[in-house]
Structure formats: structure tokens, C-alpha cells
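Mind having a look at this structure? Questions to follow.
All protein chains of the complex are present and in place, except for one that has been dropped.
Labels run A and B following the written order; every chain starts at residue 1.
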Amino acid sequence: MNAVLLSGLLGVVMMFASFLFRTKAPVRILAILGMAVLLVANVLDTKGIHFFHVNTTGFLSFTGYALFFNTIVIACTLIFFLISSKDMQKVGNHYAEYFALIFFILTGIFLVTAFTNLLILFIGIEIISIPLYILTGSAKKDLKSNEAALKYFLMGAFSTGVMLMGIALIYGATGTFDITKMNIAGLLKSNLLTAGMLMLLFSMCFKVSIAPFHFWTPDVYDGAPNVFTSFMATIVKVGIFVGFLHLFYTAFDAIALQWKIWMAVLAALTLLVGNITAVFQQSVKRMLAYSSISQAGFMLFALVAMNETAHEGLLLYAIAYCLATIGVFGIISKMTDYSFDGFNGLAGHQPLVALCVAIFMLSLAGIPLSAGFLAKFYMLKAVIQAGGYMWLVIFGVLMAAVSAYYYFRVIQAMYFKEGPNHFSGISAFEKCVLVGICVLIVFTGLFPNIIFGWMYF
Amino acid sequence: MPINYYITLALCLFAIGVVGVLTRRNAIIVFMCIELMLNSVNLLLVAFSKMHHLAKGAAATAGTDGQLFVFFIMVVAAAEVSVGLAIIVMMYRNVHSININFLNRLKH
Partner (left out) sequence: MNITQLLFWLLTVIAIGSALMIVTSKNPVYSVLGLIVTFFAISGHYILMNAQFLAIVNIIVYAGAIMVLFLFVIMLMNLSRATETLKNKWLQIVGAIAGSCLFLVLIAALKNTEIKKNLVEMGTGDIGLVKSLGRELFTTFVVPFEISSVLFLSAMIGAVVIGKKE
């Protein structure tokens, strides 16, 4: 509960910061400090020190898993602030408001990871979505940003409608919104429940851009300002994913036969669509949008497997995917040309930055010794343990091999081609942050047990 | 009334909303169709809440959660409308059209 209340309060503080400070630097420092405080508060919460004693009347339950995941989310957002907060100034005039919206989105993510009632799931997803519509459209003069916001908004609202219909049908069948009291096992043959569950499944798939509900993703990620694409493609996506896993693990495990095959087919389709279209992209930003779809396909493996390993794997995936993608976007938002040709010869102009990009790409591709490899390994292992979906595992390995092609294309452009410098410069501090992210990625890849040690202490 | 009538009515309104979203090109009308979908959900939730109240006659508060969910849907819809109309107005200022057929500049 510490994190939920504090992030809401910090959002309000950031709202007031916009007219307390005339310059941008204090606002930025305040936001970074606030995020650090949030991190400390959440870690204390994990240790059993609660600042607020709220009777949640059965609406929220903060399990160790949820709290540990929240710690990851906050840490990733802190890194995101450290590397990208300066670039947010380029987007528009409302600098402090952007930070406030990000704090509010974090509140939504904390709710979505800890809900025990469909009402909280609905409110949490809306608290995530509404600020995201705003952030997508925050570059007001940019037509692409406008269109992305309108598109995202209309499709998001539509999927919310479908989700609510699903919740209503589930309520009709079970008589409660509490996912722990639904007594699903007694309703195996209920058409109402099945229809509602499928509608809920499809709308959640939409929110995390699973094919065939992914069609908004490339356009919205491409149109939104770079810094905010970085945030919503990583932290928001894994946040909703944990909610998705929690929902199906807690509520619908008893009727797993009805939806597991859907999950497996959706995961395979997502991998196929994401990887094949990513191969044909000319802009690195758009390539990353499609690669985020294919990574979502891998994360969906957790919902096919539904066991302990899948839970651990999703955590690792969150760390690996968020760190690498935030790092790449941090660099992209400092480039003037973000097509593949823009990266030509980057190794000659900026050797350190190019090395970092190479490590991020290797991790995203899942090369051994990186966090990305371990995350993919855990996902595949979870599905093998669950049994019965061997074809999905083989297909996943195949698609991971395909994905290596477009990640290596960036490395090839940087190291083996010549080109003019499109990089607009980077401060020494940001270089340190980049190196820090690389160290974290390699460290997680080498010693995953330390992470799990923290989780189960 | 049997619950079947309410389910049919709500699904009918929901389907009309979906058809509107799929066929209309005017962003505001698409948005209104989404509001219609939300309202059909509200109607269904109220009907279910009264059904569960009747079924569990003993408990006085059985079914209130359904009606309170409707209240929260209205809360969220109000917030969503304010943001959505702001986005539509911003779009109109820049391109002087709210026809979503124009939404293809993003595809290269």
C-alpha cells in the first residue's frame, strides 16, 4: 500500500511543481528524488514496514510477488528518468505535468498487479490508459502524434467497452466481482462465464498488443514522442502483463482447458506476425515497435504455462526487456535520423554508445550471457514443464532465431558500414547510466539466483 | 421479467454500438457509439444485480456491488470523455477534419 498512496501523492506534488519552479532543472531533480523515495518505500513495504494502515476491505492484496514486481517497475522507471528525463523537455511546455502523469500511471500499475476484485482491475487499467492517451498526444504540433493519440484513444475506449461486457457477463454467471470467491469450478458448463472470460481475454490481449489485436501498436508507438514510446512499450506493457497473469492464474485456473489452447495459438500468431513484419522495417523505431509485439508473444508463454517457473520467468523477462528497450530508446531519442541508415558508422563516432547499443540488441535477441537469453530460457522451460505444448516451444526457438536477423542488422550498420554522424551528443552522466544498464543486463544474465534470492528472502 | 430479455436487449444495444464503431468514419460519432456500448453494459449489470438480489433474498446487500460497479463505470466514462474530446479538438485544430479516414499518415 505504501507505493500506491505515495505515487498518487507524488503525482499531486509534481502538479504543483509546475508553478513552484520557473526552470526545468528543479522539476527534474524533484521527480528523480520522488522516484527514489518511492523505491525505498516499496522495498520497506516488502520488508514488512508499512507507512499506511489501510483496510482495503478485500479489494487489494499485496503478495510478495506483486511487491517484488513493483520494485522492478519502480527501479526501471528510475532508470528511465535518469536517461530520458532531459529529452522530455523537447516534447512540449508541460514538463512537470508529464512527470505527474507518469506517477499516476505507476499507481495504476500497482493496482493492476495487486487487485483481487475486477472493479480494481478496471479502474487500474483506466488509470494506466487515460494518462497514456495524453502522453501519446503531448507533441501537439506534430500531426503524427495527434493521430496516434486519436487512434489509441478510440481503440482503447472500444476495448474497454468489450472488457466491461466481459466483466458484466462474468458477474451474471458468478454473482461476484471478487476473483477469489468466484467458485469457477462449479460453473464449468456456463456459457455466460465462457463468453465473458473470452471477452476479457481479448480485451487484455488488446492492451498488451497480442496479435491479431496488435494493429494499433506500430502506429501508436511510431507516432508518440520517443521518450513516451519508451515508457509505454516497456514498463506499462509488463505491468499489464503481470495483471493479466494474475487474473487468469487466480480466477480462471479451474477452466484452463477452455482458454489454454487460445493462449497457445495467440502466442504463436504473435511471434509470427511480430517477427516477420519486423524484418521488413526501415526505421529502427518501427522495428522496435514490432519487436515489442514479438516479445509480448514470448511473455504470453507465461500464461500458457501457468506455473512457478512462469512467474519467475515473467519477472526476469520484465527486467531484461525493460532495461534493454529503455536503453535503446534513450539513445534513439538523441539521434536525428532513426532509420537503419542513421546508425551507419556509429561505432566510429561514438564507440561507447555503439557498444551499449550492441549489448542491448544482443540481450533483446536472446544471446547467451545476457539477461534476455535467460528470460527466454525460463519461458521455454516453463512451457516444457507444463507439458503438452512442445510445438509452441519449437516454434518459439525458431522465431527467436528469426528475430536475431533484425537485431543484428543494427549492429552490422554500426560496426561494418560508414556514414555521417547523426548522434546529437550525450552527457557524461547519461553515459554512466548507459554503462550501468549494460552491467545490470550482463549481471542478471550471469547471476539470476541473486534476483530470486531477493524475491524469496 | 426473465433475465433473458435483458441479456438480449443489452447485447442488441452493444452490437449496434460495435456496428457504429466499425462503419462510421466521424470520430465523434464513433466515440458516441462507444458510449452506447458502455451504457448497454450498465443496463446488463443493473439487471444482473437485481437478479442476484432476488436469488439471495436473505442478504440485504446482495447485488449492491453490481450497481456500484455501474457508478464507477460512469465515473470512468466522464473522465474518458473529457480527455477524448480534448484529443478530438486538438486534432481538429491541426487538420480541420475529424474524419478517421485521414488517419493514414502514420503508414509509410
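Here is the rule we use: a residue touches a chain if its C-beta (ideal position, glycine included) is under 8 Å from a C-beta of that chain, and two chains touch if they have at least 3 such contacts.
Predicted, not measured: the structure shown is a model, and the values here were computed from it.
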item	value
Selected residue (touches chain absent from view) among A:Gly34, A:Gly156 or A:Gly172	A:Gly172
Which residue of A:Lys24, A:His94, A:Lys144 or A:Lys431 touches the chain not shown here	A:His94
Touch residues of subunit B, complete complex, unshown partner	1-9, 11-20, 22-26, 28-29, 31-33, 35-36, 39, 42-43, 46-47, 49-51, 53-55, 60-65, 67-68, 70-72, 74-83, 85-90, 92, 98-99, 101
Sites on subunit A contacted by the missing partner chain, in the whole complex	4, 8, 11-12, 15, 54, 56-57, 59-60, 92-94, 97-98, 100-101, 104, 107-108, 111, 117, 119-120, 123, 126-127, 130-131, 133-134, 137-138, 140-141, 169, 172-173, 189-192, 194-195
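FYI, only the chains that are shown with their structure count from here on.
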item	value
Approximate Å spacing (C-alpha centroids) for the pair subunit A, subunit B	27
Subunit A to subunit B touching residues, read off their complex	119, 122-123, 126, 130, 133-134, 137, 140-141, 143-144, 146-151, 153-154, 157-158, 160-162, 164-165, 167-169, 171-172, 175-177, 219, 222-223, 282-283
Residues of subunit B touching subunit A in the complex	3, 7, 10, 14, 17, 21, 27, 30-31, 34, 37-38, 40-41, 44-45, 48, 51-52, 55-56, 62, 65-66, 68-69, 72-73, 76, 79-80, 83-84, 87-88, 90-91, 94-95, 100, 102-103, 105-108
